[in-house]
Every structure is written in structure tokens, then in C-alpha cells.
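All remarks here apply to the structure that follows.
All protein chains but one are shown in place.
Letters are used for the chains, namely A, B and C, taken in the order the chains are written, and counting of residues starts over at 1 for each.
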Amino acid sequence: MSPANPMFSTPEMAAIFSPEAHVGRMLEFEAALAQAEAAAGVIPAEAAQAIAAACRVERFDIPALYRAAVPAGTLAIPLVRALTEQVTPEGRDYVHWGATSQDVIDTAMVLQMRDGLTLLIDRLLAVGDACAALAEQHRRTLMPGRTLMQQALPITFGLKAARWLGMTTRQVARLDALRREALVVQFGGAAGTLASLGDAGTRVVELLAERLGLGVPDLPWHAERDRVAEIAAALGVVSGAMAKIATDLVLLAQTEVGEVSEGAAPGKGGSSAMPQKRNPVDATFALAAARLAMGAVPVVLSGMAQEQERAVGGWQAEWEALPDLFLATASAVERVRQALDGLEVDAVRMRENLGISESLTMALARRVGRPAAYRLVQAAVARVREDGTTLRDAALADEQIRAVLSEDEIDQALDPAGYIGSADVFIDRALVRYREVRAAVQ
Amino acid sequence: MSPANPMFSTPEMAAIFSPEAHVGRMLEFEAALAQAEAAAGVIPAEAAQAIAAACRVERFDIPALYRAAVPAGTLAIPLVRALTEQVTPEGRDYVHWGATSQDVIDTAMVLQMRDGLTLLIDRLLAVGDACAALAEQHRRTLMPGRTLMQQALPITFGLKAARWLGMTTRQVARLDALRREALVVQFGGAAGTLASLGDAGTRVVELLAERLGLGVPDLPWHAERDRVAEIAAALGVVSGAMAKIATDLVLLAQTEVGEVSEGAAPGKGGSSAMPQKRNPVDATFALAAARLAMGAVPVVLSGMAQEQERAVGGWQAEWEALPDLFLATASAVERVRQALDGLEVDAVRMRENLGISESLTMALARRVGRPAAYRLVQAAVARVREDGTTLRDAALADEQIRAVLSEDEIDQALDPAGYIGSADVFIDRALVRYREVRAAVQ
Amino acid sequence: MSPANPMFSTPEMAAIFSPEAHVGRMLEFEAALAQAEAAAGVIPAEAAQAIAAACRVERFDIPALYRAAVPAGTLAIPLVRALTEQVTPEGRDYVHWGATSQDVIDTAMVLQMRDGLTLLIDRLLAVGDACAALAEQHRRTLMPGRTLMQQALPITFGLKAARWLGMTTRQVARLDALRREALVVQFGGAAGTLASLGDAGTRVVELLAERLGLGVPDLPWHAERDRVAEIAAALGVVSGAMAKIATDLVLLAQTEVGEVSEGAAPGKGGSSAMPQKRNPVDATFALAAARLAMGAVPVVLSGMAQEQERAVGGWQAEWEALPDLFLATASAVERVRQALDGLEVDAVRMRENLGISESLTMALARRVGRPAAYRLVQAAVARVREDGTTLRDAALADEQIRAVLSEDEIDQALDPAGYIGSADVFIDRALVRYREVRAAVQ
Partner (left out) sequence: MSPANPMFSTPEMAAIFSPEAHVGRMLEFEAALAQAEAAAGVIPAEAAQAIAAACRVERFDIPALYRAAVPAGTLAIPLVRALTEQVTPEGRDYVHWGATSQDVIDTAMVLQMRDGLTLLIDRLLAVGDACAALAEQHRRTLMPGRTLMQQALPITFGLKAARWLGMTTRQVARLDALRREALVVQFGGAAGTLASLGDAGTRVVELLAERLGLGVPDLPWHAERDRVAEIAAALGVVSGAMAKIATDLVLLAQTEVGEVSEGAAPGKGGSSAMPQKRNPVDATFALAAARLAMGAVPVVLSGMAQEQERAVGGWQAEWEALPDLFLATASAVERVRQALDGLEVDAVRMRENLGISESLTMALARRVGRPAAYRLVQAAVARVREDGTTLRDAALADEQIRAVLSEDEIDQALDPAGYIGSADVFIDRALVRYREVRAAVQ
């Protein structure tokens, strides 16, 4: 009974982690298990056919199963019971053969996480596309770089977008790696030995994994949750990455900065009291969703200290924490994508906001050394603060500065366009790397 | 659209935090606001009547409101719009007069939290009743105390229950204090000045709070979330307290310890593979729910760093984190109550498990001093380990021990029943304090 | 061996939680225990004198004790051994009589937390004093209120300071309440029964608590950590409150906002590359310290699920998490105080930043109703955006607006000074409440 508050999820991810989808994936496991066991000669082929035929989610009363799970302790117990009733006599005795509750629940969750990772990669590529477009379009759009919220040197908006892009690229690559490495079937039976399958145990695991399109683990992993924790942590990092982009967006959208704004849309971002407001709604909800996602990570992480062959609490908490984490992460990604896709960039305002800068210091340093240059500019800045003059005028009026720099040199030093260093190279690199990863994951 | 997975919530708490209940509480705010403003002469009386008449939750399409909130940024915007359409002409212009989205959303959440706290107190008292009954019944039931999971001195099961009771009592008292102190109305208008109400602002706040049965805050608190964080933290502590009791229960229910077991019930606690198992399902889910609840606390806490007069993300994340927190805490409390109410206590097994103890050391220490006594008992214990003898026989065979203790004195020292110190006094104190608090909160 | 990175602590708090202070508090417990036991007739008076005489921290090799604690599992074991060696013969057999390691470690930590809470209250009052001064000085200093980082209605800087003050006042009151309620002695012996003290157990607890100036708990609380968790959570909330103030400060100090700046001081807040920068260093470190403090809260909270009569891990983690929490919280408070005490407020810039506002909507709403007013202002704002005109001119040019408002009325509506509602009342209330709490805690 996963939540689906549309403010903190997306319809696609909500479908993947719905109760119906979870039960459906559990039935997929039971069908594939029967078929794998038949193929390995463990159960009769007709039994497997009968079981597979009954594994249709529309035949089950999902809310009733969830209610029965409350006293039972797992969904598997009422589901296996209900499934057994649905199976024709030739298969009835072989339902869930050799499996334990955790086998079916964990594998169903892995199948859901596979879909969830694939969806996240797809949506992160949409974020990447938006970043790449901004990086190219705004390669020459000068704006102030800001450190500790103070204007520092000039950058370009293209460089900023390229940094977002680089980070997004790494998230895509990481999720893709996890998709290949961490998605393994769970099948070990009651204590992880596959005892009831005799010699056929590992063969059944392989056939089962093949049918479900999952990897084969070295060993069952009922109480070793490091793969799950790694996925959870990766989603936390994805959310953190989205929060970084969203933080930049809300800061740039401030009334007093006004360098970007989220695109207008019907019903979007107004205020119930103030008609003039245009709120950065998508970035705000990306931040909220990222907070929720990051909050779910420690639940999974601290739950790793699992007791012996099956845990009391740490495992069960995953059933709620993992869906919450995928929903919130999907929401954070989608909200960032929306914000970026419709982003209105005010390049004029960016240029206007560009103020005094480090460039003068560097120009002076080449002549008088860095410490002296630093002191000279600090003095000039003090005059700007006191007299309200410009840095250019203060520099021109400073005899010590004029002793080493001509007016032309001062102008050149204060021209931000000549002062963006390796920004272009960095943008190119981010674009190249993104295109490589994009091609590889698809 | 709050979650309602019955495995991690209770029906009563799910009702309090349902989407319908949230919208209903928002409408209650709008009606009370109109009436308060009419009473203060800010809007016409007929307008207030018209608005109040329209504030009926069954008239609104809740899922549609939630969907519209996604672009709008708050539920308040589509709700105020939909409400305005429902109001007859005389009131239409005065809907939501002078209020901002956060006023109605926060106050609705406070009303829900009030119900949530009251429900938690009620269920914690049920836990307290169960603990009190166990403390009385098992006042003389000896069992091993265990430190670092090793048997230490004897205690009584009544003392253990009394310690659970003391902790539960403090939780009741804390939630009751919060109910009285932290539940205040939110009403400040767009920037917290009540600017649009002129001089009538604070009067309207008082009338509004009175109608809703809430406290009046010194100032609006849109971006000062300490009261909310305090409630969240208190629920985290309640959950931690429940996790402590549940931890004890799963440890005592272990096959090899076997001192308690959860009561049997149809559909409860079996295994899909092993018919002989009787799993501590309630305690297990109490632990899982407590993990989820504790995981929501940092979301609220870290969200306190709110930007200026309304936050980007930290506030909105509360909309999901607070309901999740109340649901999971309620589940943890209810699961502990169920486990305790049906608890089967095996007093014989407890007595059997009681092993060697500190008492001999203390008896010796009175004669030869603590360091020498410690060494003597350590040597005797070493012989028990090597020869498989009992501590009594090892002590009787030790000449140094026999030089200072007679056989009777050794037997007395090894009798756990004479070695439970102040347990009775502690049990009495816990019961008295619980009854005081119980009487006070009702 | 507590950390003492001066960037994330204060010298005063580092002294309270130093290893020396911890061992000193443990010795204070041992001395007081012996004296209490002598007063209760449990041990000879000369023994107590001998023990108390030896409890001098300068006699002990602190680093050696910490190293010995690694295999021993607690500091108490090597300390009791070392103390016993220091005690003259008449007391040697009575050292640590009837106590367990956790009794002395917990009580020492409670004594340290008492000092820590008192120091935090003192420093929070310094924050409160600074807020109160700003609230009074800037009662009439108009500035933009900002919601979702967009300019909303005007507020005064005094109101903002009053809201910080209200939040700070509540933190002082909460810590003061905890100081009175949660600081209780720990004394229960090996399994919490005080078994080795016979009938004298509870009398010794009372005498011990009295000597140490601590409260008497109903029962020992070795594995019921709710009081500790409550203190930890309260410090988390204090840190969150400081983070809220610091967030406002860094936002207001942005180059493009420029409404406040931290006072200059030698060595403060420059950049290694850019001489013109004046970084909000104190607010930045308050935010960093608050993050660290809030990160320690879940360690204590999740550690509450303690095993039976003494925990494996959850208790021991407190030894590091609690000092870290006090150090980081103290740093957050102190950094906010420094930022506020030296704060430079640019009232002219605040006035300049004040832009368009809700007031026009409200003026129109009184004539044409809220929905129509909202639409009219929205249209006017659109023209401001398109044509770069002012809102005043756009309103004057709008026939529908002019049909209901005169030029004077428009000017009045757009005058922010007439639009700060109940700000003054709120400021007064915050000041009054602060003074009450200030007087009460001292």
C-alpha cells in the first residue's frame, strides 16, 4: 500500500511501486520458480504449468492480502495461501516449493528496483539533455561566480550547466553500474541452504534468475543487505545531486538576483495572497523530495545490522523505506527536469550583476607579487565601499596601481569576458563525457 | 494522499492523517477564520455564514486538489479556488481573507497533530496498563538480568516491566505537555505581519485560536519550526522507547531463551516454510515501525534551517514526513501493546535460566574485601568452566572460600531470591508514578 | 579523548567535555558514593574518607586509562583499578562498593551535561540579548519579506529579529526545563536492583544524588535512555534554530541583497584569492556546526533500542555522540552570537530592495472583491514585467483600477510603511516573553 502523494512522487514511479505491482512481481517469482524447478526436474511439468497459470494478479484481493500480512508478518504467507487455492490440483502441492517468504519478497523488490533504476536513468538523461542544451547555449553568457554567497570571479552560465551535467552524467553511470551488478535473485529457502532441493539447488537458482532476467548471487543474501544499501545510498546521492541543482536555481531566481525563472504554466507557482509572485515551485519541490529521499537512506543503512539468518525489523523496514526512496528520488529528478526544461535565463541581468573581481589582483600580481597585489586591491575595494565609486575609478585613482598598470591594462583586467579561463574546455569535456555515457546506457 | 500501508500504521492514525482529513481541517480553518473575522468586524457576518456553509469536505474532489497542488506549490491555492466557487455571492469575496497558504496548511496540520497526540497518549496508556499488570503479577518472578547479552545478577520480570512502565509514563507525560504547549494556531498573512487586517490582526488570531481550540502564539511562526521539530523529536523518542521494549521481547522470545512468547492468534506469526515456528511478529513490526519513525525525525530537524519568511523545501517536506512519523509511531506503540497484552511468560524457564551470580562475590567481600573476593570467585568460575561443575560445588571445594564462608552462607549467597535488592521499591515507585500521570492526562 | 577542533567547538564546552573532565566527574561520583554509603552505614566512615581523599584527577594518567578502556570495554574498569591502588588500606576494599561501570560513567556524563546545558543557556541568552537589541533598534526599519526566496510583503527588520528572539526564548526555556527534569543520578548496581546494598539501596541513591546536586530517578535507567535522547533531541532543535538564523544571515548578506554583513575583524572572513570579499564566516560555521550537531541526534535516538539490562553498542556510542553534540551545538550558538553582535545592518539598502507588494491587491479587494482584485494586479504586474514600468505607473494607467482607486489611494496602498500590520505588537510580545524567561532562568 505504497503512498502516492503526487507532490512527492511521479505517476510512473508510483506505478512501479504500487501494491498491485508488488504482488504482481511476487506472482511472477512464484511462476518462474515453478517453471525453473520443473526444468530442473524437481517438480512435475504439469504442476509448474498449473501454478504459472494461476499467477495472475487480477485474481487476488490486494487490500485483503495486506491486511492479512499484519498478523502474519509477511505478505508471502497470505499470498501463498491464496495462490494455492487458485491453483488446479496437479500444481497445488508444489506452490512455493523450497522457498521461504523472504525469497519471494526480496526478489519482487529487486524486480521493482530494476524498473525503478531504469526509469531513473531515463529521467536523469532528460535532465542531462537539458543541462547539455544550456551548456551549449550559454557558453558565452557571463555571470558572477559566487562563493559563500558572495560574488567572486565571473563564470559563464554554460560552465555552471556543464558542472550540473558532469554530476548528472556520473549519476547515470553509477545507476547503470548498479543495474548490472546489484540486481540479483534471492533464493535460499528457510535458512539459506536450499536444503529442500537436494542437489538441484544451485541449478534452480540459475534457471530462476535467467527467467526473471536477474543476476545469480554467489550466495543467498537474506541478512547481508549491502547490495540493497548500496542502491539506497546511490539514490541518496542522486537526490543530493538534484538538490544541488535546485539550490542553484532558487538562489538564481531570487527577486534581487533575477537571473533565471521557472517557466510559467497554468496553475503554476502563484501565491494565494500575492498575484505578482512567480515562485520557483519545481525547484522547491525538488528540494523537498530530495530531503525525503535522503531521509530514507539511514533507515536502510542502519537496518544492515541484521540478526542471524533473518532480521527482526531491519528487513521489514525496507518494505516501506525503499519504495519511499524511489518515489521521492523520482520526484526530485522530475522536478529538476521540469525546472530546467522551461528555464528562462536572463543573460542581461547576469551581465549586470557581474561586479568587481579577482582579475585586477592577478594582473597586479604579475608585476608586484601576490601579497602586494592583494593589499592594493583590498585598499581600492575599501574606497569603493566608502565612496560608492567603481573599482575601475578607484584603481585609476590609486597611484601605486597606476605605477604598474596602464589604463588599458586596468580595463583589460576588469573585463570579465577575458577572464573565464578554461571554462570552454570544461564545457566540452562535460558534453563529450555525457554523450559517451548516454550512448552506453541505451 | 498519505500512505496507509496497514503494516506500518494503524487504522485510527491513518484516518487522522488521510488526505480527506487534511482537506477537512483546512476547510475548518477557513470557516473559523471567516467567523473570527466577522466577530472582529473585519468582514460582514453574512459573508462568514456563506463561507462556513460551503466548508464541507464532501463537496470537494480530493484527488483533483492534490493533482492541482503539484504545479501550484500548495494545496491551499486550488482549495481556496474551489471553495470560492462553492460560496454564495455574499461570501465569495471574503474567502481566505488576509490569510496565506501557509496559515491554512500549518493550522490544519496542527489540528491533525492534536488528534494524533491524543491518540498516541491513549495507546501509550494501554501499553502502560499492560506493563503495570506485568509488574504486579511478576513481582516475584526471578529471571537473569543480562548485561552486554551476558547473564549478570538476578532480577525479577516485574522489575523489568516496571522499567518499561517508567519509560512509558515519561512518554505520556511528555506528549501531554506538548499537547498543551506546542499546539498553536498559525495566522500571519503573506509575510507574517497580518498587514491586511490593520489593527484587528491580533484580535482575529485570538478569536480564531479560540474557535479551533488551539493556543495563541506570541508571533506567527512560518519559518520558525522549533515547535514542530519538538513534536517530531518527541515522537522519535516514543518510538525509541517502544523499540527498547520490543528489543527485550525478541531477545527473551529466542528459542534458546524461551522466557516469553507472543500470544498465538489465527493467521499470526507462522512461517511459510516451517510449521513449528512461532515468530515474535508484533515485536518485529514494532522495531520496523520504530526505525521508520526515527528516520523521519532528521527530515524535520534538518528542515529547520528555513529561508527567510517561507522556506524552499524544508517546510514542504514536513507535509510527508510528519504524517509518516505519526503513522509509524502509532504502529510501533500498537504493536508493542499487542505483544504485551497477549504475552505468555514462562516463569519456570526464567528460573531455570538463572545461573551463577555476583552474590557470592559480595558475600565474600564483606569478609576479605572486594579485590580478594573478586579473585576468589574468578578462580571458582574458571573451575566451573573447566570441570563442568556447579558454582556451589566449586565454592565448597575452595579452601580459601570455605575459610570465610560456611556451607549455609554459600547457599544463601547463591540463592537469587534473596538477592533482588530494591526491586520491590522500584516496582512500587513505577506504579505510583504511572497512576499519577494516568489520572492527570485524562 | 574528546575532539576539540576549535572550528566546531568552543573552548568552554571543550573544557566541560574533555577527557580530564570526564575522569574528574567519574572520581567525583566515586567519592560521593563512598560518602553516601558511609552516611547510610553501608561502609565505614574512614573508608569513605580514604576514598574521597584519593579521588583527585591529577593523580591519574588519563591517556593510559583511555587505552586500557579499549580492551576492558569501559573506562570504569581501569579507573576503579587505578583508584583502588591510590586509596589507603582502610578504604581500599570499599572502592566502587555496590556500583557497576555504567553507574559511574552515566552519572559522570549527566554531570557534564548539566554544565553543558548551563553553558548553552548562558550563550543562548547572549543570542537573545543580541536579537532583542536588533528588534528594538530596527522596529521601524522596513525591508522586504521574502517567501520562497521571492519578495513578498514588507516587514521590518525588527520583526525578523523578534521572530529569532521568540525562537531563542523557547530554546532557553526548554533547556532550563530539561536541566530541572532530566538530570538524574544513575545508581543501580550490576543489574539495576542495588542488590548488594540490601535495604540501604534507595537511601544511598538519595544521599548520592544530594551530594552531586542531581535528581533522584524513580528507577535506575541503564537501558531506558529516553531522558538522554530528550536532551540530545533538544540540542538538535537548538542547532536547528541557530541554523534558521544563520540561513537568514547568509541570504541577507548576499552581494545582490546586501542588507547585512558580519562585522569585520582582523583575520576574519577574507578570501585567499579575492581581497574584495567579505564572507559571512560566522554564519557559515554556525550552519556547518548545526549540521554536525543534528547528525549526532539520530545516533542517540536509534541507540535507544537497548538490549535488556545493558546495551551492546547503543550505550557506548553515546560516549562519543553526546560530547560531539554538545560541542557542535555550542559552536553553532556562539557563531550566531558573534554574527549578531557585530552585525552591520544596511537600512538604506533594505528600503531600496523593497519592491512591489500585496498591498494594492488588498486595497482593490475592499472595492471589487478578492478574485477581481487579484486579476487586476496580476495584469498590472505583467505590464511591469513587459514594459519595465513601475507598479505605481502601471496601476495609474489601468482604467479598471482607476475606476475604483484614486491616485492617493494607490499611493497609500503602495506605501510599505503603512503596511506592516501587527509587527509592533509582535515585537513587544517577543521582548516581554524573553525578559520573563531570562529572569526566570537566572
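Throughout what follows, contacts are C-beta pairs under 8 Å (C-beta built on N, C-alpha and C of every residue); 3 or more make two chains touch, one makes a residue touch a chain.
Because the structure is predicted, anything quoted here is derived from the model rather than measured.
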- Touching the hidden chain, out of A:Phe8, A:Tyr66 or A:Tyr94, is A:Tyr94
- Query: If the hidden chain were put back, which of A:Glu12, A:Asp115, A:Glu210 or A:Glu230 would touch it?
  - Reply: A:Glu230
- Note on the structure: Per the whole complex, from A:Ile105, A:Leu183 or A:Leu197 the residue touching the absent chain is A:Leu197
- Message: Tell me which of A:Gln171, A:Gln186, A:Ser331 or A:Asn353 is the one touching the absent chain.
- Response: A:Gln171
- Note on the structure: Per the whole complex, from B:Val257, B:Leu396, B:Val425 or B:Val441 the residue touching the absent chain is B:Val257
- In the full complex, which bits of chain B touch the chain not displayed? Write them out. 144, 146-153, 250-251, 253-257, 271, 273-281, 284, 298, 302, 353, 355-358, 361, 374-375, 377-378, 381, 384, 391
- Query: For chain A, which residues reach the chain that was dropped from this view?
  - Reply: 73, 84, 92-98, 100, 145-149, 152-155, 159, 162-164, 166-167, 170-171, 174, 189-198, 201-202, 218-227, 229-230, 233-234, 236-237, 240-241, 243-244, 246-248, 251, 287, 290-291, 294, 297-298, 301-302, 304-312, 358-359, 362, 365, 368-372, 419-423, 425-426, 429-430, 433
- Note on the structure: Contact residues on chain C toward the hidden chain run 1-8, 19, 66-74, 76-78, 80, 96, 99-101, 189-190, 196, 243, 246, 250, 265-274, 279-281, 283-292, 294-296, 298-299, 302-303, 312-317, 319-321, 324, 328
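Note that in this section only the chains that are shown with their structure count from here on.
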- Using each chain's Cα centroid, which is most distant from the centroid of chain B? A
- Chain-centre distance (mean CA atoms) for chain B and chain C, in whole Å, is 23
- Note on the structure: Cα centroid separation, chain A vs chain C, in Å, comes to 32
- Scan chain A for residues touching two or more other chains and write them down. 250, 271, 273-274, 279-281, 284, 298, 302
